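In what follows, a single structure is set out as C-alpha cells and then discussed.
With one protein chain held back, the other chains of the complex are shown just where they sit.
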Amino acid sequence: MSEAASALDGASFEGLVRVADAGLRGMVTLRGDLGADALHAAVKQVSGCDMPGQRKITAAGDSAVAWMAPDEALLLCPHGQADATCAALARALDGVHHLAVNVSDARATFALEGDDGALREVLAKLAPADLSAEAFGPGDFRRTRLAQVPGAFWMPRQGAARVICFRSVAQYMFDLLTTAAAKGSGVGYFQA
Amino acid sequence: MRRYSAFAIAREALRYHAGWEKAWASPEPRRKYDVVIVGAGGHGLATAFYLGRNFGITNVAVIEKGWLGGGNTGRNTTIIRSNYLQDPSAAIYEKSRSLYETMSQDLNYNVMYSPRGVMMLAQTQAEVRGYLRTAQANTLQGVTTRFIDPPEVKKLVPIINLDGPRYPVLGALWQDRAGTARHDAVAWGYARACSDMGMDIIQQCEVTAVRREGGRVVGVDTSRGAIDCDKLGIVVAGNSGVMAERAGFRLPIDSVALQALVSEPIKPCMDVVVMANTVHGYMSQSDKGEMVIGGGADGYNNYTQRGSFHHIEETVRALVETFPMVSRLKMLRQWGGIVDMTGDRSPILSKTPVEGVFINCGWGTGGFKATPGSGWAMAELMAKGHSPLAEAYTLDRFREGRFIDESVAAGVAH
Amino acid sequence: MLILHCPYCGVMADETELHGGGEAHLTRHGPGSSDEEFHDYLFAKENPRGVHFERWRHVNGCGKWFHAARDTATLEVFGTYSAQTTEPPQAIRDAITARRPGWTWRHLAGSAK
Partner (left out) sequence: MSTRLATGGRLIDRSRLQSFTFNGARMTGFAGDTLASALLANDRMMLGRSFKYHRPRGLVASGAEEPNALVGLGHGARFEPNQRATTTELFDGAQMISQNHWPSLEYDIGAVNQAFARFLPAGFYYKMFLFPRVFWKHVYEPFVRQSAGLGKAPDAETRDADTYEHFYAYTDVLVIGGGVAGLQAALAAGRTGARVLLIEQTPHWGGRAPVDGGEVADQPVDDFVNQCVADLEAMPNVTLRTRCMGAGVYDHGYVLGYERISDHAPGMDGPRHRLWRIRARQVVTATGAIERPLSFAGNDVPGVMLASGLRDYVVNWGVSAGDRTVVVTNNDDAYRTAIALRHAGLEVPVILDARAAGGGALADAARELGIRVENGKGIARVTGSKRVTGVAICAQAGEGAVLEEVPCDAVAMSGGWSPVVHLWSHCGGKLTWDEGSAMFRPDADRAPTGHDGAPFVTACGAANGEFDLAAILKDAHAAGQAAARATGHKPGRKAAPKAQAGEEAPLEPVWLMPQGAGIKLRMKAWLDYQNDVKVSDVQLAAREGYESVEHTKRYTTLGMATDQGKLSNINGLAILSDALGQPIPQTGTTTFRPPYTPISFGAIAGEARGPLFQPIRRTPIHDWHEAQGAYMEPVGQWQRPYCFPQPGESHDDAVAREIRATRDSLGLLDASTLGKLIVKGPDAGRFMDMMYTNMMSTLAVGKCRYGLMCSENGFLMDDGVVARLSDDTWLCHTTTGGAERVHAHMEEFLQTEWWDWQVYVVNVTEQYAQFGVVGPNARKVLEKLGGVDVSKEALAFMQWTEGTLAGVDSRIFRISFSGELSYEIAVPASMGRAFWDRLLTAGKEYGVTPYGTEALHVMRAEKGFIMIGDETDGTVIPQDLGLNWAISKKKDDYIGKRAQARSHMVDPDRWKLVGLETLDGSVLPDGAYAVGEGVNANGQRVVQGRVTSTYHSPTLDRGIAMGLVLHGPDRMGEVLEFPRLDGSVVQARLVDQVWYDKDGDKQNV
C-alpha cells in the first residue's frame, strides 16, 4: 500500500534537537495477562523479543515490545507486517483469553535525535516525568502526558528518543516538540 | 445603631473618627435562643437577618467557629447573576439578585453592588443552542437576559479576542443587571444589621455536638458552653458534612477545593464580567483594578483551602487565549476555598431527619451570588416550615432521581 | 499538586497524569435494591475530614484504576493499592493506624481490630 500516509508525511525540524515524523510504523496492541507464560512465548515467537518488564521496552531487529500496563503490551514492527503479526498472535494464543489488534494507523511516531541532554529537556518541558539519566534511559518506556495529550516515549539509545501519540493530535505534538526544541530555549539542566 | 452616611463621615472626620461605634457586638452566649444558626458566613447571617426582618424572630444566635465572613464569603470572585436554566435555580438566584439591588440601602452598608453585566460566551454551536434555550427559559422566568452577537460582545468587551484560532466567539448570553458586589461587605453589613436587631453573633465558638431528644433538636454544645434552642440552622459551607454528622445524618456532598486568583491592579479595561465555559475561565475587573479570575475545582476531597496548580494553569491559558493582553499582566495572589459539591451540583435547603434542624449547603461554586436569596428562603423555611424558593431543594430529591442539573445548558460551570 | 504511587506501573505519578474517581469500596446496587440502598450507593459518600479511601485512574499512564488511602486534611497518603479489593488491605490499615491511631472509616476502626 504505497499510498499509505503518516499523519505528517515526513515533516521535520532542526532546533535544539532534530524532530521528525518517524513515518508509519506497525503497531499491535496486545491485551492479556503479561505474566502468563503463554503470552511470553507468543510474544517471543511473533516478535523475537522478550516480554518487557514493568515500564520497559525490548527490541530485536526491527521489532520491539513495550510494556503499557500489566495486561497490555505494544508490539512494534514494520508497517506492512501488523496484520500478519495480529494473525500470528491469534494462532499462538489460540484458546488463551487475549485481544490483539492492529493500531498502526491510530498513532503517530516522532523521532528526536541530537544532544542527549537537550533531548531530555525537550521532553521535560512537556511531560511531568523525571527525565534525568538516573531515572530514565535506553530500555525504559514511559506512558505519560505531553502538555495536554497522552503520549509515550522511549530512548532507542543515548541521544535519541521516540515519542508516540494518537494520530489525530500528530500536528499538535509536532508543534509542541518543535516549540520545546526552538533555538535559544535550552535549559541546561541535564548537562552533566 | 448610628446610621452611616456621608454626613456621618464628615461629622466624625472633625473629631478624627474617634466616635465610631462597633459595627456589631461581641456578646457572651446566652443559655437559650429561639433559633441558633451555625455559621456566620454570608448565608448564615442572611438567614438570621431575614428571620428578623421578615418574621420578627430576633431571639437568634449566629455561632461561628472562626471569624464572621471568614469562609467562602471572603474567598469568592464576587459574581452575581441569575441567568440559570432550571426554574428552581432561576427563581432563587433572581430573588437573590434583586435583593442585591437594594442591599446597600436595606442594610445601611455599602456592599458596592455593581450591576455591570455578566456575559457568558458561546464558543460552539452546542453552546449557542444551550444559551438560546437559557434565554428562552429566562424570559418565562422573569429573568432579563438576551443573546447577543459577536460585534456587541466586542463592543462591551474591547479586550476580547473574537477569533481565537480554536473557539471563535459566536455570541453570548448577556444579563445586564448582573454584576459584582464587595463580598466582605455583604457579611459585615448583615452582621451589623443582625446585631442591631438584638441578635447575638458569637465568633470563635465551635459547635461540638447537636443535642437531640426524641428525634428533635434541643440545643447545641459549643466550645463556650451549652446553648438551648428550638430550631437549628446549619449553614456551614465547606464543613457541612462534618456538622451534619454531629447532628446525626449524612449529606450527599463532597468537599473539594475551588480556586481563584487576581492580577495586579491596572486601569479600567473591562467593565463587565465575562465567563467562557468552553475554555474554563472567567474574569472581571474589581474596583481596585485587579482582574479577578475564577479557577476550577479539584477532582478530589480536600479540606486544605489549597488547590492544585494545574487548575490555575488551565484557567490562565484560557484567559490568555480569550483576552490576549492579559499575557503581560501578572498573577498577584491565588487562594482556595472549600466548597460543597452535591450529586447534581445544586444546593440543598431542606428539613432534615432531625426535627427542628434545617440544612443549607451544597452551593458548590455558586454560593456568593445566592447569599441574600438563600437567606431569604432559609428564613422562610425555618419560620414557616416551607418556602416556595426552597421547595425543589430537598434532601430526598436524590432518592427520587429529581435532579436540578444546571450543567445541561452547554457545559455551564456555575 | 498530589503525587501518588501507581501500584500498577510503579511510578510516582503527578496529579496531572491522574483522574480522581471519588470514594472507593462502594457496593453496587442494581435492580431489586431498595431506594435507600440505591441512594446510598450513588450519593451517600463518606466525606471525612481525615482518612479517606478513594479511587484514582492513572489515565495518562497505564490506564488502570487504583485505590488510595489519604488524609483529606493534610493530604498525607498512607498507601495506594489494587482496585480489585472490596475493602482496604490489612497492610494499608496498619499503615494508617501507625499514623492516625484511633482512626475510623465506615465500619473500619484502626484501634478496634
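The chains carry the letters A, B and C, assigned in the order they are written, with residues numbered from 1 in each.
Assume a residue touches a chain if its C-beta (ideal position, glycine included) is under 8 Å from a C-beta of that chain, and two chains touch if they have at least 3 such contacts.
Every value quoted in this text rests on a predicted model; they were computed, and no experiment measured them.
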Listed by label, the shown chains touching the absent chain are A, B, C
In the whole complex, of B:156, B:297 or B:329, the residue touching the missing chain would be B:329
The missing chain sits against chain A at residues 1, 3-7, 24, 29, 31-32, 71, 79, 83, 97-99, 101-107, 121, 124-132, 134-135, 147-149, 166-172, 175-176, 179-180, 182-187, 189, 192
In the full complex, chain C touches the hidden chain through residues 1-4, 14, 21, 28-33, 35, 38, 42, 55, 57, 59, 63-65, 71, 74-78, 83-84, 99
Per the touch rule stated above, chain B touches the missing chain via residues 4-6, 8-10, 13, 16-18, 20-26, 66-67, 69-70, 74, 87-88, 90-91, 95, 101-102, 104-105, 108-110, 112-116, 123-126, 128-130, 132-137, 139-142, 146-147, 158-159, 164-167, 182, 184-185, 188-189, 203, 263-269, 279, 285, 287-289, 304, 306, 308-309, 312-313, 316-317, 319-321, 324-335, 388-389, 391, 397, 399-403, 405, 407-409
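Going forward, only the chains that are shown with their structure count from here on.
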Between chain B and chain C, the Cα-mean centres are separated in Å by 31
Expressed in whole Å, how far the mean CA point of chain A lies from that of chain B is 49
Multi-chain contacts in chain A, i.e. residues touching at least two other chains, fall at none
Residues of chain C that touch two or more other chains sit at 16
Per the touch rule, the chain C residues reaching chain A in their complex are 8-11, 14, 16-17, 59-64
Chain C partner, complex, touching residues on chain A are 54-55, 68-70, 72, 128-129, 142-145, 150
Per the touch rule above, chain C residues touching chain B in the complex are 1-2, 15-16, 19-20, 22, 35-36, 38-39, 42-45, 47-49, 52, 54, 70, 72-75
